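What follows is a single structure, and I will ask about it in a moment.
Missing here is one protein chain; the remaining ones are kept as they sit in the complex.
The chains carry the letters A and B, assigned in the order they are written, with residues numbered from 1 in each.
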Amino acid sequence: MIRYVLGRLISLVISLIVASIVIFAVIEVIPGDPAAFMLGVNARPDTIAALRAEMGLDQPVILRYFNWVTGMLQGDFGRSWTYKTPVADLISDRIWVSLPLAIYALFLSTIIAFPAGIYAASRRGGAGDITIMGATQLGVAIPNFWFAMILVLLFAINLRWFSAGGFPGWDNPLQAIKSLTLPAIALALPQAAILARVMRSSLLDMLGEDFIRTARAKGLSRRQALWRHAVRNALIPVLTIIGLQFSFLLAGGIIIEQIFFLPGLGRLIFQSISARDLIVVESVVMLLVFVVILVNFAVDIAYAAVDPRLRTKT
Amino acid sequence: MTLLAIKDLSLTIDDTHILHDVSLTVAHGEIVAITGESGSGKSMTALSVMGLLPHNANPSGSITLNGTDILQTSEPDLCNMRGNTMGMVFQEPMTALNPVQTIGAQVAETILIHEKTSKADAQKRAAAILERVGLKVPPSRYAHELSGGQRQRVVIAMAIALRPKLLIADEPTTALDVTTQARILDLLRDLVREFDMGLLIITHDLAVVANLADQIVVMQKGNVVEAGATAHLLAHMQHPYTRALFGASSHMVELPPTLASSPLLAVTNVARDYPMARKTPLGPRPMFRALEGITFQIDQGERIGLVGESGCGKSTLTRAILGLEDVQSGTITVDGAPVFTGKQPNLDVRRKMQVVFQDPYSSFNPRHRVDRLITEPFHLLPNPPTGTARDEAITNALRDVGLSPDDATKYIHEFSGGQRQRIAIARALIIEPALIIFDEAVSALDVSVRAQVLDLIADLCRKRPLAYLFISHDLSVVRTVTDKVMVMKAGKIVEQGETETVFTNPQHQYTQTLIAAAPKLPAITV
Partner (left out) sequence: MNRNLIIGSTLTAVFLLLAAASFFWTPYDIQSLDIPNKLQSPSGGNLLGTDHFGRDILSMIMMGARTSIAVALVAVGIGMAIGVPLGLLAAARHGSLLDELIMRGNDLVFAFPSLVIAILITAVFGASAVNAIIAIGIFNIPVFARLSRAAALPLWERDFILAARVCGKSPTRISIEHILPNMTNLMIVQGTIQFSLGILAEAALSYIGLGAQPPTASWGRMLADAQTLVSIAPHTALVPGFAILLMVLGLNLMGDGLRDWLDPRIRVTRA
């Protein structure tokens, strides 16, 4: 088990290193002179020179990369050129909107998908199965940002159950959660549809396995065999999808934040792109990728908790 | 006293008739064996008794177990009976256990479903049962940590935990090695005596049937063709199918004599290591020695057998001889030239060897027609025949193995298992190699088909000098189709010599164990 976790940790670190090199290369090396790029064609040479100095562009590429990485490790993400404040401050304000939103959506997606998938699998071919599968077919096809618009139209504008957007801050947790609810539903439902389909087909695969027949021969009913023997085994492929979904929820959140006027990372990144503030873009992208890689690591550990075969092997 | 009485059981699945008026009885403490070839309906009969038929199955007749008609019993009542009054053991121990639960928990589950008892008590009893079935590992283990034989013991423990009145075993030893098979059969026999339990065993292996069963039921295409007490039935077979079946099981072929000739394949002092997973990160990789000090020779036209249990290194040796993998030390040469030449295969050597595999269902690319399949070895020829010469070669190859030239344009799914093995042989023979490796080539076939394929091999030997290495776990088959035999254990050849000599007077202790463990058909006059 320790060896397994250690192995995953090593690959986590390698992934982070390679990802940071890729991001650094795209943002700071490919454009040629990032300072000139950020300031645009009409910039005065002395402004460019000032930015160059601030970004440390006179130093060799390797050294700049090294400084960037060691800076981040100490919580220093550089200074935003447009906001004139440390990027770390900008991010820490906003991540407490984006991250809770993604987690909230993942939670909703899971609690909807698991029962739906298990129910559909246990009633294979029945009316319940057909209804759920039809609904997921629609859910998979709905663009989440359009779904968000419809939710706003329905629940905020017509029914006035929720506010159409904005975020009151975490001083009032209940209000904060309420303002994240519509965005989380918009994000979660399409993902829940995917997850329910995976859960169902994974369960049906398991129900065809020999050990289910063995369990039935012991005297377990079809449903008991499903719950006691198929569900845990079916979780293994489902976990993979949950891990992948988290990155989609985080990225999808960037779009949904726009619709609900949430002050999250999405707003920050779009404002930075239009302002050509590469320093902010670079750090936010690195942060997103870091979270995704971390979640994948967590999923790998969860595998080992579910599957004893992983604990003893390598 | 009758425990189980199946009367006029008929079964259709989606309008296909599977069983026709099957009747049989099992008494307390009696072992009844159902035997027959694939498609005879033996397994469906067993599943009918358990009430575990597929949804679309439609049974009729009656199955009375201990006074209850299974076919008239509701599903919840059947659940109460399964594991309690009747238990079942399946063929494939590798997949029969839940991979994410400990074996102890899986055995305890049988007790917990049927009895109101504490978890701790159930676990204690489970441990005792696992010990009773001869398992020597703690109940906290998972299935993947166990061998096939150990897993089958766990499955048996689950089935007998509550001392059911009837145990059904569907090919319980087919996936196991002979020595393991013998031990599992002993265990079943002991349990029957100890619990006064009825045992309904399904097996295609007539030698197992003859040695184990009190009663034999022979099935063919969903019908019971003959049934009776074992000794009586073996002595007075009535039905022609029964006779054919037993005849095919002890089928002997007539090999032409070998002529003194020159060496073809020379294997000298070969060793092969495989790296295993590191024990500590970045530490040295421990090596697993798959082959050690292997030395033997096959002459032109000589027929050699290789027997040994799974994991003994047979497949590693096959791949090394075929030049697909290198060896750590020693040499393998064909006509003096090394078989392994790095990345670029030496086609001159390769075209002297071909191979026939065990599984007729995975031996062919399903997307290619037969003509393309059997001409694949032409890749080894410097000037492969084209046009009419190619057509002629295909026609001859198919005729040689008893198939029609028209079969050339068909796809492989249109053929039965036996026909596929014929096609595999045609593919091996088309470039007239000097040596063929038969890798368990008849092991997956029904006995009657197996007899035909063995006859075909003997026929081919009569037509041209053919040397082969015949790898098999089935001692009786090896005995009839080889001149010499080698016995392999844990990567070493422990004994080799003239086939008859080795079989009648085995020298090495392992050979003796192997021969003793193999179930033998009693001498029968067919």
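Basically, a residue touches a chain if its C-beta (ideal position, glycine included) is under 8 Å from a C-beta of that chain, and two chains touch if they have at least 3 such contacts.
Quantities reported herein were computed from a predicted structural model and do not represent experimental measurements.
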| item | value |
| --- | --- |
| Options B:A128, B:L347, B:A389 or B:A516, residue touching the unrepresented chain | B:L347 |
| Omitted-chain contact residue, chosen from A:L6, A:A50, A:I111 or A:L153 | A:L153 |
| Where the missing chain touches chain A, by residue | 11, 14-15, 18-19, 22-23, 26-27, 30-31, 37, 137-138, 140-146, 149-150, 152-153, 157, 194, 197-198, 201, 205, 241, 244-245, 247-248, 250-252, 254-255, 258-259, 269-270, 272-273, 276, 278, 281, 285, 288-289, 292-293, 296 |
| Residues in chain B touching the chain absent from view | 322, 324, 345, 347, 350, 353-355, 357-359, 362-367, 376-377, 379-380, 427 |
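Throughout what follows, only the chains that are shown with their structure count from here on.
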| item | value |
| --- | --- |
| Whole-Å separation of chain centres (CA-atom averages), chain A against chain B | 49 |
| Residue ranges of chain B in contact with chain A within the complex | 50, 52, 75-76, 79-84, 87-88, 90, 92, 95-101, 109-110, 113-114, 142, 144-145, 155, 158-159, 277, 281 |
| Chain A - residues contacting chain B, complex | 3, 6-7, 209-211, 213-221, 224, 228-229, 232-233, 306-309, 312-314 |
